Structures are given as C-alpha cells and as structure tokens.
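One protein chain is absent from this view; the other protein chains keep their places.
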Amino acid sequence: MDLISALRRAAFTRPNLLLVVAPGATGPRLAMERFTREHGWSLADTAADADALVEIGELDEPLTAVAEVLWRQLPRPAVRLSLGDEVGVGEALARLPERLRSWRPTDEPSEEWPEPPMADRAPDRDGLRLDVLRVPLGPVLPYWPAGLRLVVDMQGDVVQFAEVELLGVTGRTRPYWTGETRSAARRLDAAARLLGVAGWTAMSTRCQILRDRLLAGGTGTFVATEVDRLARRVRRSPLLGAMLRGLAPLPGLGDAHERLSNWLAEVARASTADEAGPPVAELLNVLPDVVFGAELSVVRLIVASLDLDIAEITEPSHGGISHG
Amino acid sequence: MWEVIAFWVLAVLAVASGIAVFRVDSMARATFLLLASFLFVAGEMLVLELHYLGALTVLMMTAEMAIMAVFMIMFMMNPAGLEPMEMVHNKRGALVISVAVFVALTAAALVVPWPERAAPHPSDATHQLGEAIMRDKMLVMMVVGVGLFATMVAATLLATARGRYGEHAAPSRPEPSPHAHAHHHHAGGDR
Amino acid sequence: MAEPAPMWTVLVLPIVLGGLALFAASLNGVLTAVASGRRATLAEWAEPLRASARLLVRQRRTTFRADVVLRRVGIAGIVVAALLASVPTPLGGVAVADLPVGVVWFNAMEILLWALVWLTGWGGNSAFSLVGGYRFLAQALAYELPLMFALTAPPLAADSLRVGAIVQAQQDVWFALWMPLAFLVYLIGIVGVAFWGPLSPPAAADVAGGVTAELSGADRLVFLAGRYLMLAAGAAFAVPLFLGGGQGPLLPAWLWSLLKMAAVLAVLVWLRRFSLVRAERLMSWGWLVLLPVVLLQVLVVGVVVLLRG
C-alpha cells in the first residue's frame, strides 16, 4: 500500500492544466504560462489529459457553460480553480498538487448526456452530397485566441463553411495590449502562438520567454538582439516557409509567413506601430471567407496568423456576429 | 505435430473472421475483420515456411485494407453501424451461393490428386522467385508494369474532377449554409 | 542457414527496446526542459517515469458510443507491432529470429500501424481524433513507398533479405557511407511511422492531440509507449541495415549495437526541434522528391553490385 501512495504522491507533482481564458484576461494568463514553464508543468491539449480546469478572468454565461462541459469531461482526480488577476497565480497553483492528492472519489452518479444524431449531408465541392460534421474550433484549444469560437462545417478535414461566435466579451472587458512595451510583447505572444500551431514548440517557448522578459522590464537591447536572432532563424527555416507561405494573403498584411516575419522584425527594431493592421472586427468579418475550402490544419494556422484579440471588441453587442 | 495444430487453428480463425465480416454492422469492423482473415492466411503461409509470401501478404493486405476502409467509410451509409441496418441484401440467396462456392472449392482442394513434389524443397524460395521474374517470367512482369501504368492513368482520369486546369474546372462554392435547416431532420432522403 | 536463437532472447528484446524507448522519452523531456529555460536535472531525466505514474493513477475515459474494441486493438497493437518488428534486429550477433526475409518482415510489421493508428483515431467517435487518424494515412501514402525502396537497397548490396547476411556484407564499409540517400530516406520513413517530429500532425496540438485527443489513464500510457517503442524499433533496425550492426573496435558487439541504436534514436528525437510538415506538402515531396531520389539510389547500388560481381 505504501508503494501505491508513493505512486499517487509522485503522480501529481506536475499537473497538466486546461485553460478557459476570458478575452482581455491576458495578464493572469501570462503569469500562469510563466509559472507552468518554470515549474515543468504542461498545458493540456485536451480535456482527457488535464488534471485541472483553470478559469482565467471573469467568465460570462457562455464561457461558464463551456467550462461546465469541460469540467464534466475531465477524468478524475481533477481540480477546478479560477484566477482573477496575476497576483495570486503562483500561490493558487502551488497548492494544486496537494489538492489533487487529497482528492477522494465520491459516489457521483454517472453523467447523463444527450445522444447526438448521425451526421447529415450537404453539397460538396466535387459536386457530390456528403456527410458534414459541425465542429466548434475554440474557445478552448491549444494556442487559440481567447473568447473566439469558429464553428466550421467539415467534409473530411476540409472546411466548407465557417461562422464566428464571440464569447466572454462583457462591459468590463478591456484590451491588455496597450502601450509601447506591451505592444511589442503582443507581437511575441502572437508569434509564440503561430509557431506553436506550426509545431515548432522550442521556438514558440523561446518567444514566450522573451515576451515575459520584455514585460518584466528587461533591458531593451538584450531582448532586441535575441529577437533579431530568432527572427533570422524563423525567416530562414525552409520547413516553416513551406508550412506558412501563401496562406491567407491579405492586402497590406501579406501572407502568414510575412506577418510572422514582420512581427518579429518590429520587435527587433523596437519600433512597434501602436495601431497595427486592421481592427479585429474587420479581420473577423473576412475570416469565414478566408478559411473556406481550407484543410483543418491550414485553418488553425490562418487563425493564429491573424493575431485576433477579441478583447478589442468592447461592445458586448458584437457578441453574436456571424457570417455566411 | 505443432505445425498441424497451428495450421488448423489459423485455418479456423481465418474462416471465422471471414464469416464475421458479414455479421457486423460497422464498416470499420467489417474491413478490419477481413484484414484479420488475411493475416491468418499469411500465418498459414509462414507455417508452411513460405516466408516471403507470408510477409508479403501482411505487407500488401494491411495497406490495402486501410485504403479499403477509407473508401468504405467515405461511401457507405452509417459507416460505424450506430444505427441498426441490414448489411446484406437477398440474404438467403447470398448464403446459398457462398456456401456452395465454399464447399466446391474445399472439395476441389481435397479431391484433386495433387502431383507429388518432384524437385527437392528449394533452399531459398525468394531467390527462386527472383530468378523466375528476371528470367523466363520477364514478359509477365513487363505486361504487369504497363498494366499498372494504365491503372494509374485511368484511375486518375476517372477520379479527378479538376485536372490540370486547377480551380477553373472545379465546381464553385456551394451556397452558404444550405444545411442550417437540414440539421433538424437527421434522417436523410435515401436512408 | 541460421537457426532461431535461444528463447531467452524473447525476454531480452522487450527489456532492450523498452530501455531505448524510455531513453527516447527522457531525452524528449530534457530537450523540452532546456527549451523552457530549466536545467537538465535528474528529475527531468526521470520525468517519463513520473508521467507514467500519473497516467496509471488517473481515471480512464471512454467517449460516448466509442468503438471500444477497435480502439483497444489499435492501442495495444502498436506495442506488439513494435516488438515484432524488432524480431530480426540483432543485438551484437544475436537476434530473436534471423528470419530468411528479415527485411520484408520489418516492413510488414511497421506497416501494421496504418491500421492500428487509424483504428485508435476512429474508435473514439471524436472529430479531432478522427482527423488525426486520417492524417496518419495521408502521410503514410507519401512516405511508405520511399521507405520500402530504401529498405531494398541493403538487401540488394548483400544479395540477401536476411539481416545477418546484410551485417556481414558491411564488414569492409558500412552501407550508410555509400548509400547515404537510402539511409536518409529510411530515417524519414521511420519518423513517419512513429508520427514523430516534423511528421507528427496525426497527434499535433492543432487538433487537440489528434489520435490521442480522447485517451487518458492506462490507455494513453500504452499508446504513447507504443509510439516510443516504434521509434526505437526503427532506430534499432537502422543499425544492422546501414551502420554495420555490432561492428566496432574494443567494445563487445552487443554494446556497439546498443550505442549505435541509442545514437540513431537520439538523432530522431532531436528532430522535434523542426516545425511540422503539412500533409499536402509532404504528399508532393514524397512522390516527386523522395521517391525519385531513392530510386536513383537503388540504381546506383545496383550498378555497384554489377561492377563488383
């Protein structure tokens, strides 16, 4: 029995976390990413691999519903916690392993879930009528913008229709990325996400580290030279080029590869334009058209390459925009 | 002794999983039961020391059944068998025909007076096979090569709608959200 | 012709292959730690053991109307396929069975993953894991033929499909030195078989872990172990095929084999530092670059064999 309890103790020294992030709650998210990175914890890709559901920022009703669904999908033992601001993050997380260890099974009844029907069909690009899956991308996916849900219709892994839903925008939502330092950090955050989706995790982590240094008031020149090195490696990688070139070219913004290069170049030059590119509402408007006919992995790359900060949409009336 | 036991166990498993192909509702299960049947047959070949043919059967059949599963699931209704449905049409007729064929083939295999082996067991059957392909069966191989080329070209011609003219030859984008209503009635027209 | 080795080799194989797989997982953990700015402590090297304990302790999970049978066949099958693929791989001079068609046997066992990975993805009745399973097949269509042709190059030079004979044919010079393209394409193929590094889209984060999206507890542990075992089996088979097997000065042959296997495996693990390859690009590269390149290599080997003979 001692062996078993030792095993259970060791099991939860490094929990995996699944995050539900409210738009604009970027401060606590960054604090949390930093904590997990420094302590060797991981962010889970899926509910099946998560020990804890972490709600970050103030969740409105739709986001709370999302958290409810996910909470019931986490295998046990599981812990749920919510983080309001960056101050208490380290403390709350440090208590997590102990909370997981002291978890005891309760006699909760088996969950009742509604049974969905079989898929229905829709016309296809090749002139056939084929089964369609309606799949929500977001709000809880790795490297996904907070508060965005892109509902797509897929035939196979090709997207045939997409519509945007926004979650978590309330009257109190404020954009986080304001001011010069944060604007620069924002570029690195976006680069980290795009590189993460592209599967270059080491480089993605590097961007996060530099982002956190910048925000912590790191000396500009050091970060700038580091970013410059990173930018050159990113630009020269043929594999990444093959992955990103030609994706979602937009007037004035270039394709996904150019956007990534530009973000990094801006930080390296330490000259981030405060108003970068078109407002997020405009990008969300074109998003369904841009992803039409794309394969799922391409859709993920396109979304990450647009650096969508939903918190910039401050009127909650936008909550239901959708496009055909 | 052990050879005989292994032979019979594999034989029974091969036939049993072959029958099971027709007893399941799910296309995925049916396809991979068929693969299981082929793998047991490959096992038979290995028991008979036909090393190359045995390994080759695994090699070919696995890839082919995986591809077959792709096609079965792409085109057949209800591929996971989640809704009860009848897989076989004209059940009685099919049963009679398949049993008759099975009996006929088995009878033929048992009744035909197979010739005694004249030559000694080859030390390396693979080597022998290579010699055959490269020497007196060369013509066969060349014909197969041209046949495969024809297959590639014909299959591509039949299967691609767009061809080299790219997007211009492709059917245009379907009307947005034609299924916003379709989602409510989930029994399709031809179910 | 050689006889099957004694039965104790059957017990040794899982230990050696398991050890290599654990080494791969540890190295992967340490690389992650270093990239995150942490130090490569002993705890980081032991991380896979702790992660395994975590998975064993956690509750298992099954999705609504999942095809549990098929999913379980897929998960368990990968472990078995990886072990069986290593049957002809010699450690020093001893393999579990130096089969007369050892190279074809390896090929037949690694191709089982076509079925097994897809079944794991299909069994979950989940959109993301389904997409992961299909991605594996799409990739396999691109790398499998080049891999098969790469596998024929060493037998062509050794006049035999038996792995023992292939090792012997490398007494003067390793095949990796004069058929480098076949070696390279073989390694790319193995990365594909184990859906690792640049070829890991079937289990990538962009689809919430793809085939692994619904796995937790022991299911997830067995699946991930199978993937590392397959990577290890591929790395190990490269040693008799291209790197002269157990040949080397001073050290005993089995130790040379082990060192070479670990070295190849380390290179494969290190490939995680590259970004992913999109399936569509891989399809073009596989058919228009890898395939002609490896065929050219086989032609060169064929000509050398003729000149030599």
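As written, the chain order gives the labels A, B and C, with residue 1 at the start of each chain.
By our rule, contacts are C-beta pairs under 8 Å (C-beta built on N, C-alpha and C of every residue); 3 or more make two chains touch, one makes a residue touch a chain.
Here is the rule we go by: contacts and distances are computed from a predicted model.
**Q** Which choice in "Putative monovalent cation/H+ antiporter subunit D", "MnhA2", "phosphoenolpyruvate--glycerone phosphotransferase" or "NADH-quinone oxidoreductase subunit" gives the name that UniProt lists for the one chain left out?
**A** Cross-referencing UniProt, the chain left out corresponds to "NADH-quinone oxidoreductase subunit".
**Q** Going by the touch rule at the top, give the shown chains the omitted chain contacts.
**A** Listed by label, the shown chains it touches are A, B, C.
**Q** Tell me which residue among C:A33, C:A51 or C:L141 touches the hidden chain in the full complex.
**A** C:L141
**Q** Taking the full complex into account, what residues of chain A touch the chain not shown?
**A** Residues of chain A in contact with the hidden chain: 4, 7-8, 20, 46-48, 66-67, 69-70, 72-73, 75-77, 103-105, 110-111, 113-114, 116-120, 124, 130-131, 133-141, 144, 149, 155-158, 293-295, 298.
**Q** For chain C, enumerate the residues touching the unshown chain of the complex.
**A** Residues touching the hidden chain, for chain C, are 3-5, 7, 9-11, 13-14, 55-65, 67, 76, 79-80, 83-84, 87, 96-97, 99-101, 103-104, 122, 124-130, 134, 137-138, 141-142, 144-145, 148-149, 152, 155-156, 159-161, 208, 213-214, 216-218, 221-222, 225, 279-280, 283-284, 287-288, 291-292, 295, 299, 302-303, 305-306, 308-309.
**Q** Contacts of chain B with the missing chain: which residues?
**A** 2-3, 6, 28, 46-47, 49, 51-52, 56, 59-60, 63-64, 67, 70-71, 73-77, 79-80, 82, 124, 126-127, 129-131, 133-135, 138, 141-142, 144-146, 148-149, 151-153, 155-157, 159-160, 162-164, 166, 183, 186
FYI, only the chains that are shown with their structure count from here on.
**Q** Out of A-C and B-C, which chain pair has the most contact pairs?
**A** Per the contact counts, A-C leads.
**Q** So what's the Cα centroid distance for chain A and chain B, whole Å?
**A** 43
**Q** Taking the mean of the CA coordinates per chain, how far is chain A from chain C in Å?
**A** Chain centres of chain A and chain C, defined by C-alpha means, are spaced 31 Å apart.
**Q** Roughly how far is chain B from chain C, centre to centre by C-alpha average, rounded to an integer in Å?
**A** Going by mean C-alpha positions, chain B sits 26 Å from chain C.
**Q** Could you list the positions in chain A whose residues touch two or more of the other chains?
**A** In chain A, nothing touches at least two other chains.
**Q** Could you say which residues in chain C touch two or more other chains, in rising order?
**A** Residues 65, 134.
**Q** Mind listing the chain A positions that touch chain B in their complex?
**A** Those residues of chain A that touch chain B are 117-118, 120-127, 132, 134, 153, 160-161, 163, 292-293, 324.
**Q** Give every residue of chain A touching chain C within the complex, in rising order.
**A** Its residues touching chain C are 7-8, 10-14, 37-38, 40, 45-46, 48-49, 51, 75-77, 113, 115, 133, 135, 141-143, 154, 156-157, 195-203, 205-206, 209, 237, 239-240, 242-243, 295-298, 300-301.
**Q** Inside the complex, what are the residues of chain B that reach chain A?
**A** Touching chain A: residues 78, 82-83, 161, 170-171, 173-179, 182-183, 185-186, 188 of chain B.
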